[in-house]
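The other protein chains are all here in position, but one chain of the complex has been omitted.
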Amino acid sequence: MKRPLKQIAELVQARLLGDGDLEITNIASIQSAKPGDIIFVEDEKTLPKALQSQATAVIAGEFATKSENSKPFLISDQPRLAFARAARLLRDEQALEHGTHWTAVVDDTATVGSNVRIEEWVIVKPGVTIGDGTRVAAGCFLGDGVKVGRDCAIYPNVTIYPGTAIGDRVIVHAGAVLGSDGFGYVREHKTGRYEKFPQIGGLEIEDDVEIGANATIDRGALDVTRIGRGTKIDNLVHVGHNVQVGEDVVIAAQTGLSGSAVVENNVVIGGQVGIADHVRVESGAILGAQSGIPSNKVIRGKGVVFWGTPARPIKDYLKELAVLARLAKKEESLTSSKPGSREP
Amino acid sequence: MKRPLKQIAELVQARLLGDGDLEITNIASIQSAKPGDIIFVEDEKTLPKALQSQATAVIAGEFATKSENSKPFLISDQPRLAFARAARLLRDEQALEHGTHWTAVVDDTATVGSNVRIEEWVIVKPGVTIGDGTRVAAGCFLGDGVKVGRDCAIYPNVTIYPGTAIGDRVIVHAGAVLGSDGFGYVREHKTGRYEKFPQIGGLEIEDDVEIGANATIDRGALDVTRIGRGTKIDNLVHVGHNVQVGEDVVIAAQTGLSGSAVVENNVVIGGQVGIADHVRVESGAILGAQSGIPSNKVIRGKGVVFWGTPARPIKDYLKELAVLARLAKKEESLTSSKPGSREP
Partner (left out) sequence: MKRPLKQIAELVQARLLGDGDLEITNIASIQSAKPGDIIFVEDEKTLPKALQSQATAVIAGEFATKSENSKPFLISDQPRLAFARAARLLRDEQALEHGTHWTAVVDDTATVGSNVRIEEWVIVKPGVTIGDGTRVAAGCFLGDGVKVGRDCAIYPNVTIYPGTAIGDRVIVHAGAVLGSDGFGYVREHKTGRYEKFPQIGGLEIEDDVEIGANATIDRGALDVTRIGRGTKIDNLVHVGHNVQVGEDVVIAAQTGLSGSAVVENNVVIGGQVGIADHVRVESGAILGAQSGIPSNKVIRGKGVVFWGTPARPIKDYLKELAVLARLAKKEESLTSSKPGSREP
């Protein structure tokens, strides 16, 4: 959707420098920008590239006001954010048609809001409720009593087990599985065989959560697994039973949270991190990629980065790596200076 | 299904203390218990909480007989197991209707047992056999000649490649892929290009196995990949071609087993463990989360916990971690005591 630059400035709350009547048609990266596009820069050193691009306008920070610019600018203290918001204005989802595809199987007892889109082969079981404006894409399965809020996007081939409750504006990418049984067994002492422990709890996903492709989130065993408001979960992440994830948490791809782990608000978790059962990661901690937290540990430190397995403050970990490298090097030079060694 | 406490006691083989005529309607955790619920405690220190709960009855160990109790008790030497069994009695799966949904495409040459439930959009290819009492949920694909035993539960959107054989009482969670091609290529020396090595072997999954959501298990290259009786596999686990997993093995989420690995009976594998090709993990070993076993290694030691990459006995690994931490600390104090350092 085409918009004059000044309108974008107003809507993203940025300060306009230059000709506000120019028409902006799309967003782009600096390297792919064409006339009509708006781009963004976050630091001064990228500015020349932005000016050389074919973009019509640039979103930038205060730094861009220091020099004479050949293009109109929108000045924002969060250029990337302003750009993201401009994107939403310019790329208004082409309104998909509402309605239920004739191939979908929607139970009579389901409650479907207005402006809902239910696509091919979707299965909506008894007692399901779907809020206004939500899209359920092709091949999704919504088990008995599932609740999906307003303005959600459920991408193709998602499986939602019975009883799962999803808030508003939640995005679930293709192939994700929500509410599957947790991994819980009891070993019979005499036979050594595992018997299934009941996995009958619920799964609650709050508003504004996004869940990546092929991620899996298990229901609680007896109680509830919960994903807090605004939390973002990447592809192939695993969340075990009874896990409690707070608000505005970011969990990168392939990370795993074991049973009953607690992750408080504003935690940032890198990719392939392993969080064992009953761990508590306190508010604002940052876990580096591939780090591992053993069972029952508490990770504490707002803004502190942890790394390694077992995870420790990154400065300690780096020091250890450095010491170890030095020792290995020293050893090597000792070995090679021994009489008889090939390279004296 | 409501049952008198004394009947539960009898069926789970526990000793009844107190009023056996009380009606039990459901299981619950201590914190969520309501009147009519039965709960369990495994240790004495949790007992007071259990007694304060609203639960009608408590399953506990012998320790609970020491004091006067305000609730009726079932005494078992495996309270958690007795609870799991009570759960099965009380929560008898509401018998789902049997039959084949009109939208399923079942080939005429398939053999379907009695009391089988085949749900929406299921595809059953030529030569498939499905045993009595099995449920194949919506959107599953059963390729040519697939065999599924009795009383299995195949959750939605599972793909089973041709020829895969599954035993009785197997549970497969949503999105799992069984029998996909292994990862095998041959590099042509001249061109440097990879050509596909044949992946035509089978996949055999024995009785009482459970497989987690979005897990993937590859068929053998020329021979068979096998998952032994009673083994439990968590979400997002990967099992490569020709892998042989024994009986009563537990494999936590996101672990990967590379081609031709052998895991013997009763092994316990934590989450995100990596087992390289041709590894042998001998009976009863325990692999800590995120540990890694390099190619061709043998891991031996019933009840021994291994950790780290490359995996070593946990006591060695912990000692190494301690030594390293101490060295780094010492270094730091040396550095900081140098003249000119800010904090002498």
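The letters A and B name the chains in turn, as written, and every chain counts its residues from 1.
Throughout what follows, a residue touches a chain if its C-beta (ideal position, glycine included) is under 8 Å from a C-beta of that chain, and two chains touch if they have at least 3 such contacts.
A quick note: this is a predicted structure, and the numbers were derived from the prediction, not measured.
**Student:** Which of A:Thr164, A:Gln199 or A:Gln254 touches the chain that is not shown?
**Tutor:** A:Gln254
**Student:** For a quick check of understanding: of A:Gly139, A:Gly182, A:Gly220 or A:Gly240, which residue touches the chain that isn't displayed?
**Tutor:** Of these options, the touching residue for the absent chain is A:Gly139.
**Student:** Quick one: say which of A:Leu16, A:Val112 or A:Ala174 touches the chain that got left out.
**Tutor:** A:Ala174
**Student:** Considering the whole complex, not just the chains shown, which residues of chain A touch the missing one?
**Tutor:** 27-29, 31-32, 77-78, 80-81, 83-85, 87-88, 91, 103, 119-121, 137-139, 155-157, 171, 173-175, 208, 210, 212-214, 230, 232, 234-236, 248, 250, 252-254, 266, 270-272, 289-290, 308, 321, 324-325, 327-328, 331-332
**Student:** So which bits of chain B touch the chain we can't see?
**Tutor:** 105, 121, 123, 139, 141, 157, 159, 161, 175, 177, 180-181, 183, 185-189, 192-198, 200, 214, 216, 218, 221-223, 236, 238, 240, 254, 256, 258, 272, 274, 276, 290, 292, 294, 309-310, 312, 316, 319-320, 322-324, 327
Criterion: only the chains that are shown with their structure count from here on.
**Student:** Where the CA atoms of chain A average out and where those of chain B average out, how many Å apart are those spots?
**Tutor:** Computed value for the inter-centroid distance: 26 Å.
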